[in-house]
Each structure stands twice: as C-alpha cells, then as structure tokens.
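These notes concern the structure reproduced below.
Only a single protein chain was left out; the remaining protein chains are all shown in position.
Chain lettering (A and B) follows the sequence in which the chains are written, and residue indices restart at 1 in each chain.
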Amino acid sequence: MSPLLEVDRLCVDLGSRHGSLRLLDDVSFAIAPGEMLGFVGESGAGKSLTGSAVIGLLEPHCHMTGGRIVYDGRRIDDLPDDEVRRLRGRQIGAIFQDPLTSLNPLYTIGHQLVETMRTHLALTEAEAISRAVDLLEETGIQGAAQRLRQYPHQLSGGMRQRVVIALALAAEPRLVIADEPTTALDVSVQAQVMALLRRLCRDRGMAVMLVTHDMGVIAESCDRVAVMYAGRIVEIGPVRDVIQAPAHPYTAGLMGSIPPMTGERGRLVQIDGSMPRPGLIPSGCAFHPRCSQGWDRCRIERPDLMAVGASRSACWLHDPRRTG
Amino acid sequence: MAARQNLRFLLISVRHPTSSMLVFIVRRLAQAVLVMLTVALVSFVLFQFVGDPVTNLLGQDATPGQREQLRRDLGLDQSAPTQFVRFVGNAVQGDFGLSLRQGRQVSSLIAERLPATLELSLVAAVLALALGVPLGVYAALRRDGFWAHCLMAVSLLGVSLPTFLIGIGMIMVFSVTLNWLPSFGRGEVVRLGAWSTGLLTADGWRHLVLPATTLAIFQLTLIMRLVRAEMIEVLRTDYIRFARARGLTNRSVYFGHALKNTKVPVITVTGLQLGSLIAFSIITETVFQWPGMGLLFIQAVQFADIPVMAAYLCLVALIFVLINLAVDLLYFAIDPRLRAAGFGEATVP
Partner (left out) sequence: MSDAVTSPGPLRRFLDGDLWYSFTHTPTAIVAASIALACIVVAAFTNTLAPHHPFDLATLELADSRLPPAWLPEGRSTYLLGTDDQGRDILSALMYGSRISLLVGLASVVLSTIFGVTLGLLSGYLGGKTDAVIMRICDVMLSFPAILLALMIDGVGRALFPQAHDALAYAVLIVAISAAGWVPYARAVRGGAMVERQKEYVQAARVIGVSPLRIMRRHVLPNVLGPVMVLATLQLATAILIEATLSFLGVGVPPTSPSLGTLIRIGNDFLFSGEWWITVFPGAMLVVIALSVNLLGDWLRDALNPRLR
C-alpha cells in the first residue's frame, strides 16, 4: 500500500539576525494509512517543528528550505495558500498541547464544532449540530447536547482535550498530527485520552503522527517510532524493535534511562553532555561527542539512515560495508 | 434564515443565573457613587476654600447686608460636614451658584452650552470609530504592506500633533487658503425645546466639519493603533493557530475569531477615549470659537471663576462615570468568562 504521507529530506531554517539556523536537517519518513507513527526526543529536537511543517503552520521566521512533502501522492509543500487551507482539517488535522488555549474562549463548543464542519462539508445547520452531538458522544463526553452550549472555561482539562480531539476530527481528516496531546493533562486523564485517540483512529482508519517526549505513551499506542536528535531522525522502526533492541546509541541511552517497572533496579543510564543547540551542531554525526562507541569516521561524515533489521538507524555501526 | 438565527441563538444562548449580573451591577453602581462623592468633595473644597463662597454664590456686586444674610442662610458657621451635605444637595439639583465672570446662574450657562459640546463630541466619536477600527484591522492584516506602513507613519504623526495645531492647520488650509469652510462659531442652529442643534441645517453642518474632524483625528489614530496592536496579539494565540489548523477560511479566522477577541480590550479603551473627547473639546472649541462647555471652562480658568470650574468638574466626572459603567456592562455582555466569574458554573470532570 502506498504511504499516505511521505516526507523526503525536509529542511527547515530559522532566519535571525545571526544568519540562518538549521532546525530540521534532512528529515525523511513515511506514514502508511491507518498507521500511528510516534516521534520521540528531547525538547528542541525538532519533533513539533516537523509536525508544523507538514501541516504548513510554521512559526514566523521559520521556513522550509529543502525537501518535499507528499500527501496522498500529491506534493503539498509548494501549493498556494488557499489550497493548503482546504487540506487542513479535511485531510490533515492537528491537535496541540494545551487544550485551554486551543479553544476560543468567546465561542461555545457547539459554535466552534459546527463552524469547522460546515467549512469543509456540505451540511445544513441542523445536520451539523446533530453530527456534533454524535461526535462529542463518541469522544466520551456525557450530556453532549448540553455541552454544545457551554464555553471552554466551563469544562475540565480532560473534557477540553476531548473537545479538541472532536474538533480536529470534525471534518474527517485521514491524517492527524497530535503534538503532545496529553502533556498538559493529569496522569489519570492521560491514559483515557490516549485510549480515546487510539480507538477513534482505529475506527476511522486514520493515520496519526504522534509527537511526544514520553516513551511510555509511544510504547503503548504506536506502530512505529522515529527518534529525533538535534533536528535529525536517528532511528526509525517498529516500536517493539526500537524499544527492545535499539540500534542507535542515543536510543539505547534513552531506553536505559527509563527505570524498569520490574526486575533489578540498577543504576539508571545517563548520557553525558547535552543535545547541541541549532547552529552549534557538530560535524559528522550529531551525537558523536556523547557517544561511547564512536571512531574517526563519526566525526567527519554524517551517517544516513541505514537498515538494521526492520528498523533504520543513522549510525556508522550499522554500515553494511563495515568489516569487524 | 430565521431558523438559522434561532439555532445560533440556541447554541450561543446565555444560561446564567440572573443574580450574578445583578451583583455585578450593584457593585459597579456603588463604586460610581463613591467616585462621584469624591469628586463632589474636591469641588466642595474648591468652592468653599479657594476664593469666597459667598462671592461665588452672589457674585461680586452683593451688598454687605446680602452677604451677611447669605452667610447665615448657608450656615457657614456650621461644621464642614454639614456644609458638604448641603453642597451635595445643591449640586444634585444643579445649583452651583453664580458665575463670577458673568454673574449668571452656572446651571443655566452650562445648559446653554451643553448641546454644542455634545453634538461636536458625538460626531467626532462616530467619525473616529468608523474610520479607526477598519483602518486598524487593515494595518494588522496587511502588516508588511506598503499602505500599512504608511498608515502607521501617518498615525504617529497624528499622535505627535497636538489637537490645537491640527485645528489651526485645518483653518489655514480650508478657511484661509481655500475658503471652503467657515472657521468659527456654530452657524445656524435650530431650537428643539431646551436643546439647540446644528445638525438640521446645512450651514450647521458646514460649521461642524472642521472642528469635528480636528477633534476626531487624535482619537482616530489612537483607536487605529490600538486595534492593530490587539489584532496582532490575538493572531499570535494558540486558538487562532488551531483555527487555521482546522482549515477555517481566512474570513472566519480574521473576522470571526480574531476580531471578536479584540473587541473586549478595544471597547474598554475606546469607551474611555470617548470620554476624553469631552475634555479635548476644550481645545477644539477654543480654536474654532465653538460656543460649548469647553470654551466656558477655559474662560473660567483664565478668570479663576470657581463655581463654573466646580460645576464643570462634577459634570465631566458624571459623564465619565456613566461611560465607564456602560463599558463595563458591555464587557460583561461580550465575555462569557465574566458572566460565570460571579457565580461559577460547577465544572463536571
């Protein structure tokens, strides 16, 4: 099956008075229809930025300086503005981190839902309202008809995020970019919201690009995962494989730093140093200064993603031509 | 269409207990009364202790006998608080004594001049709003465009030009050089009972154009800059980003979501600004010799005519307080978060 979204060598720069800073460097990945691909990494690794680039909502001063984004066989990064607008919501949806600030405080939930639906689908007001009620009920909100008349500040955090999910799904997109959807929520609510997201996506065959710094969330919900570091993807593959047998030293470090629920509680692995800021990225492999297994080549040449079983890893360790 | 309106209304219907709104109104009224009393106190102090209250009331040509009589009548031998109460009582009825300069009842002087000032201010306010808001929105949406930059540059000029200079400039261009429009007075006025209006005659309008425009320019630039700044702030928010992510049309995003969210701060500031029009009219009336309250006030200050000054102060304070109250109520009507604030709807987890 051909991929729903294909991102090829995406580069995003930030223009500032010190010159351009490269924020995303040669990012490539694909998402199949109905698949959930997780993006994990530290703050500043470029996960959210990748999502913003796909949906065409980069922050001011950031622009795409290379690569292509192909959705459903069609290139979308060079489309005129109103074509991109038509894509958003209808084909590609987005969920952002903070549910309170994502909702316009001056409009009722119902108004915002109906507006979204009627922008993309040919519905009468009554039809839209009834669909809105159905949608809210699907997201697990009780008394949906009442809720339509309420304002965002009258709902709790978990409820609001359900509303945000409902809004993102209102026009029935085929791909949803979920940027840290549970980070701003209580732990008890997090699990509920993730379960909801999973269920809705499975029911509708929607693909999801899930951005988070929480590996646990990825482990539970995603099919595949991409590990990002310093604006690059360093490893990408099936979730099971990446977690149980990480191919890239950085991923291994990440896994090691998660305390095990069962078994021996040994020392937590810590990776010395910290992720480099944009503009200060070392030559060659970005991770080499912190890697325990590097050698000269890592300093000079930047590794591309190379096959390791079902995953791919950007590390010279897995160079097929390497002997020994 | 009607069905749509009904459903919309249903959707956006405000279900709030009436008591929270009532509480709010009562509280604001109490505050208003407090402010008015403070202003009355200041006026009272002016009246009694700056200059001679007897002279203030009787004018300068009173005989010593009349003065003595009045002194007893006024109870000037009584305690200050009692006198204050009497002052407030008189003030509420509009009695501020006699103007020192003109020897007439202050209240009738003001009543004579009020319509002129109110008409001027109203026309200027409408002008400032009608032009300021759209221009501000335009300057925000087309931030980097050539015209937007021009607008901002011109607005800076507008803020740096004192009103009286604008007035003089207008007179120079339109009266002296071009001779299109008159430069002083109100022209023909029509009396409607106690009110005299210049809005019903072409001559009245001709006289109104220059002063109203002069008065409006400062407010216009302020409103334009404010609207632009607020729009830009709002366009940066998460919910606008989410609205765009949902693929809403530009029209929806800009005018449905963004503009609506700028309404609250804009209304607040605009309301206050409209109040200050009354004050700025002092200058405009002086430049154009417009026979309004402002001109009266300036003459009072030049002459140290205390009763007129005191009366003007109270009247202007009243207008301001009323405008503030209206703005608060409007605020309350627009922002749903305020409605729940008094009572707080129980949030269901």
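Odds and ends about this structure:
To be clear about the criterion, a residue touches a chain if its C-beta (ideal position, glycine included) is under 8 Å from a C-beta of that chain, and two chains touch if they have at least 3 such contacts.
It should be emphasised that the depicted structure is a prediction, and the values quoted were computed from it without experimental measurement.
When the missing chain is restored to the complex, the residue among B:Leu165, B:Leu199 or B:Ala326 that touches it is B:Leu165.
Touching the omitted chain from chain B are residues 35, 38, 46, 50-51, 156-157, 159-165, 168-169, 171-172, 176, 272, 275-276, 279-280, 282-283, 286-287, 297-298, 300-302, 304, 306, 309, 313, 316-317, 320, 324.
Please note the rule applied: only the chains that are shown with their structure count from here on.
The centroid of the Cα atoms in chain A and the matching centroid in chain B are 52 Å apart.
Those residues of chain A that touch chain B in the complex are listed here as 55, 57, 85-90, 93-94, 96, 98, 101-108, 110-111, 114-116, 119-120, 125-126, 129, 142-143, 148-151, 153-156, 158-159, 164, 167-168, 170-171.
Across the complex, chain A is touched by residues 3-4, 7-8, 10-13, 15, 237-239, 241-250, 252, 256-257, 260-261, 334-337, 340, 345, 347-349 of chain B.
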